[in-house]
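With one protein chain withheld, the remaining protein chains of the complex are depicted in position.
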Amino acid sequence: MHGSLKLIRGGDVVSSSGITRADLLVEGEKIKALGTPGSLEGADETIDAAGTFVMPGLIDPHLHLNSPFMGTVTVHDYARGSAAAAFGGVTTIIDFSTQPKDGSILENMAQKETEAKDSYLDWSVSGILLDAGPRTLEELPRLVAAGYPTYKCFTTYKHSGRLIDDEGMLTLLEATADNGGMLMVHCENDTIIERRLRMEIGAGHFAPIYHARSRPASAEVVAIRRVIDLMREVPATVYIVHVSAADSMALIEEARAEGLPIHCETCTHYLALTEAKLEGPQGQLYICSPPLRAQKDVDGLWRAVASGGIEIVSSDDAGVSPQDNYRIGEGRFDKVPSGLSGIESRLAILYSEGVAKQRIDLPKLVELAAQNPARLFGMYPQKGILAPGSDADILVYDPSVEWTMTAKELHMNTDFCAFDGWKIKGRVRSVLSRGSFVIRDGRLVGKPGAGKRVFRRLSH
Amino acid sequence: MHGSLKLIRGGDVVSSSGITRADLLVEGEKIKALGTPGSLEGADETIDAAGTFVMPGLIDPHLHLNSPFMGTVTVHDYARGSAAAAFGGVTTIIDFSTQPKDGSILENMAQKETEAKDSYLDWSVSGILLDAGPRTLEELPRLVAAGYPTYKCFTTYKHSGRLIDDEGMLTLLEATADNGGMLMVHCENDTIIERRLRMEIGAGHFAPIYHARSRPASAEVVAIRRVIDLMREVPATVYIVHVSAADSMALIEEARAEGLPIHCETCTHYLALTEAKLEGPQGQLYICSPPLRAQKDVDGLWRAVASGGIEIVSSDDAGVSPQDNYRIGEGRFDKVPSGLSGIESRLAILYSEGVAKQRIDLPKLVELAAQNPARLFGMYPQKGILAPGSDADILVYDPSVEWTMTAKELHMNTDFCAFDGWKIKGRVRSVLSRGSFVIRDGRLVGKPGAGKRVFRRLSH
Amino acid sequence: MHGSLKLIRGGDVVSSSGITRADLLVEGEKIKALGTPGSLEGADETIDAAGTFVMPGLIDPHLHLNSPFMGTVTVHDYARGSAAAAFGGVTTIIDFSTQPKDGSILENMAQKETEAKDSYLDWSVSGILLDAGPRTLEELPRLVAAGYPTYKCFTTYKHSGRLIDDEGMLTLLEATADNGGMLMVHCENDTIIERRLRMEIGAGHFAPIYHARSRPASAEVVAIRRVIDLMREVPATVYIVHVSAADSMALIEEARAEGLPIHCETCTHYLALTEAKLEGPQGQLYICSPPLRAQKDVDGLWRAVASGGIEIVSSDDAGVSPQDNYRIGEGRFDKVPSGLSGIESRLAILYSEGVAKQRIDLPKLVELAAQNPARLFGMYPQKGILAPGSDADILVYDPSVEWTMTAKELHMNTDFCAFDGWKIKGRVRSVLSRGSFVIRDGRLVGKPGAGKRVFRRLSH
Partner (left out) sequence: MHGSLKLIRGGDVVSSSGITRADLLVEGEKIKALGTPGSLEGADETIDAAGTFVMPGLIDPHLHLNSPFMGTVTVHDYARGSAAAAFGGVTTIIDFSTQPKDGSILENMAQKETEAKDSYLDWSVSGILLDAGPRTLEELPRLVAAGYPTYKCFTTYKHSGRLIDDEGMLTLLEATADNGGMLMVHCENDTIIERRLRMEIGAGHFAPIYHARSRPASAEVVAIRRVIDLMREVPATVYIVHVSAADSMALIEEARAEGLPIHCETCTHYLALTEAKLEGPQGQLYICSPPLRAQKDVDGLWRAVASGGIEIVSSDDAGVSPQDNYRIGEGRFDKVPSGLSGIESRLAILYSEGVAKQRIDLPKLVELAAQNPARLFGMYPQKGILAPGSDADILVYDPSVEWTMTAKELHMNTDFCAFDGWKIKGRVRSVLSRGSFVIRDGRLVGKPGAGKRVFRRLSH
């Protein structure tokens, strides 16, 4: 009736609280015990973890699988995406389900549940809301009650019908305050961007760098400021997605000091790349929104990551194929289906650029990529921590390996790698999802369809 | 060769990361394992913890034992103080050793080691520096190397020769940057205070409330600002003791956003009492420095405690006997030996005013009173966490008990209780220090002298 | 060929630069010379001004004459309004002309020119824009070229079709940057207000105080912040009308420190009354938008007036008859035609509450009510200063008179006086417009129709 017993022995077990040399005993899908080395007995199988870091499996709360976009579709479906994620140390992914125009978010969610049937990893979905109308308001509590308590809206993309205006935002804040969910907001001020777009295009500026020029850091700052202004009216829980500008953090911290429940993330690429990429070869493959910023933003975001101001680092995996990028883009930045693939590379960058360069320590990495996503997205302590009774989602990381990142070395469904040629310290050795190996000694051994939906419930 | 095995069974084990129903296996002085209920076997003795919270023993990093002060001495020696602390859930205390005027801090530390011989609890000491002269600079690295890496200085008390001026502060910051220690600073601007003292006394204002009037919140704010200004020159690690004014937090947060390594604490009484006490009966027994503040400060400090801005809550236990308070004070606030006794009451107030009133959750309490003190004062993960291999310093707290605090119900060496008559939720049932009971089912069963010195080493 | 020569003898001549005992020689419509007492000769007529302050005639740049509004019309037409203004020391008024919905602002302006034919005083008009569409954009440069270089828009009143959204605001800023005009903005965030309105009305809250509750200071702050955010994109000259909240000033000052060309005014009533009036007798007669605020706002606005942060104090005269207020209001704050009559009382309040109470000095009063309106609205140095060659618009103020303000003592077209019963220090003795008496020794001696249009041209 109990599952088999696995002992992960002799590793350095990492939590947000620190690092302890300990053995980890797994029974079936759950963690049974942690003990001093040699203290736990009775295992059916022993995995030697000496010399490795044993961490909670990572959680990626921001990615777009199988998502139609500007005439193409993102490169990863659940099978390919979750497999690549597992190679990146991830054990739980949260995809997005986009409400059809004037349609039902619940119906779209049902379709996502079908798509997810071949996931290697546990999964959930956040909604993307296109309106704050009566049907949406009626469906939101049902969404939350169904275990999908997070949903996103946009302050931009008016031209494609995705912008939520101030009134809509206040309505969603009220709904969120009532239903106990969390409103994720993509913050870029549309008015500023549209004006700049007109100007750049009018001036015949089509090169990739003008994507960044038309979406300045100030557009993000302004949009965040407005969300905060509205939160002062209705202080519902908000999560600012993909903060890219260092200046945004002062606003967010100030709002917190007032007691407003505002959370935020940044993404891997904002911590590692600058807009200089847009001016280099293959520049248009680096187009994403918000765009890559300046080095001072990279530095500022790392500071905020280290100090706790930024609580999560996600991937925002949303790449399309380079072929489609070039075909649809037609040499114009404004036609490029924007987005980077990064579902696999997050841990490598966080470890090599963060831990190895002493910008953060390893417990902080676990906090950013596992514990906080679990907490803020309502899966804690089932996920995000290695504690007795928690799911045995386990990442075994070997810090002694050094390798060079290339598209070929990775397992994402694209031949473009934003970090091509980067030297990486450490590599995922094994990944267990609910007690079963998905990756073992560097090879994919999991099964598509083994992943289960995680019923999420927020606790704030 | 191993110690006996104790199993603490069925409690809700609390860490800064959350609460898990788990069993805890203790071997000798160390924690051996945590496991799901019923999963750990082989114990010699089983302690039923069902219905309780099992937490890391608390750490109090700011208290004054046996300390000569304004013609008297603080009420607690190591035996009385540590026993009372244990009743308050504490397992480790950090006392202060004051450098003699123009003398050796190391010699004084040696005397403290003698005094500490009858402590029930593990202990350490921080230095108090009266100068930044050559001898002090020569001794500081030796102090750090000896396991005492924290030391305090004052921005006030010029009249009694304790003030460190800007030049001294810069010197201490440089020394601290070099030796890897942490400089604790008592922040009240002396010039502002001295002027107000002269004015109040000149006006014949001797009532206790004038103690607060002569030491306004602005004096704290100004002093903190100056420390930060100097940290911008020499960014050594600083710990602001007993923040009492809500306005101080904005400065500290701003400094952190710049990347400055500044930490801070508040104390129990600033979270629970206001200066109104100074105008009530026995007003002069509430005189402490910095003084109790306004309700808006209490509220602001709780907000900072909840959001992580304030990292530690200490007791600053420094009371003298009420008899001495009155005798020496002679009815003048400026002659009163200031300080409150609170070594035992911290947990009760944090739980009743904080957790029970939902200002913080229990994992945050553990962070504030155990994990962060252990981390910041260099005892982690030996202390401050219940993890395999850590010291078995364990607090068993029964949340179902309700009681009324009085001096008589407490075990401190004073018949004055600052929280007299307060209704308290929950009570310490048992406390183990390195695997041995100090408090068992509410009775003191430990032994004076059982406590050991903790060798502290900072890791920032 | 020259006009007659009048000598205003022995007064204390006030400019923004100071007060000088001097004689003033007027030739026809212009000031000919200022000289030391007794130094100027040849006058046809001598007016003894000994013991009085001789100031530039005041300019009121914000008032609504003959304006249809919520089913009624404001109480003052050009004849009644300008006469009352003259009793208040004013020599130039700037009315508003509202663009018809989807209509021509120029056509409306032409109608205003007809209405103005019976003005006692020189006058001009600012536009009120309801949209930023092609016709408006085409007309704006013509408006500016016609001597009407200032026009206002609203961030609120969406329900009545007056709100200009972000996109419209950016468009107007661009147009303003191009045409050299000044965009006046009524700043109250509509989304916040509409939500609160729904809540208050839904809760059955109809008393006057709920007008203020539904239009909080934060709505003004938010709206100003947004204008500034857009100015950072397009730094055209902006004038924030009727600042009512003290918190607004920090934003405005910050924007100025960045170099943004932002100006602002407050109005008499925000400097003298608080929302307490809304809870007193005749509360609904005090309804205006933005509403009266708290005492801390009154204090903060005076500080900003004194320090130069607020550059102008206008009247925003916009009252309807008390009878209409009650009839249309039907006991519901949201139906009340909001607005106060104040075209005559501005100087009395500024002098009594400001100068006599030493919040400002008299040169500052001249700056706020004459020189700055002239400068910012493009009439300087023709108006707003007593200098050789300037229009002989002269106010003779007798500081020795004390009187009690009542509706009956005033000359406005209403039997309601917002400052009823206030003790006033000093009174207008005489007013000259372009060299001719309008008020002489307290009696109206001017002629309707004597006023001329002032062709305004901005110089920034």
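Each chain carries a letter (A, B and C) given by its place in the written order, and its residues are counted from 1.
Please note the rule applied: a residue touches a chain if its C-beta (ideal position, glycine included) is under 8 Å from a C-beta of that chain, and two chains touch if they have at least 3 such contacts.
Everything quoted here is computed from the prediction, not taken from an experiment.
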Shown chains touched by the chain that is not drawn here: B, C
Among B:Val222, B:Ile240 or B:Ala370, residue touching the chain not depicted: B:Val222
Chain not shown: contacting residue from B:Lys117, B:Arg232 or B:Lys357: B:Arg232
Residue of C:Gly35, C:Pro235 or C:Pro399 in touch with the missing chain, whole complex considered: C:Gly35
Of B:Ala84, B:Leu143 or B:Ile192, the residue in touch with the unshown chain: B:Ile192
Omitted-chain contact residue, chosen from C:Ala50, C:Ala276, C:Ala387 or C:Val401: C:Ala387
Interface with the undisplayed chain - residues on subunit B: 166-167, 170, 189, 191-192, 194-195, 218, 222, 225-226, 229-230, 232-234
For subunit C, residues in touch with the removed chain: 15-23, 25, 27, 30-36, 39-40, 249-250, 253, 256-257, 259, 303, 307-309, 371, 380-381, 385, 387-390
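Note that only the chains that are shown with their structure count from here on.
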Third chains touching both subunit B and subunit A: none
Chain closest to the middle [Cα centroid of all protein chains]: A
Centre-of-Cα separation between subunit C and subunit B, whole angstrom: 60
Euclidean distance of C-alpha centroids - subunit A vs subunit C, Å: 54
Multi-chain contact residues (two or more partners), subunit A: none
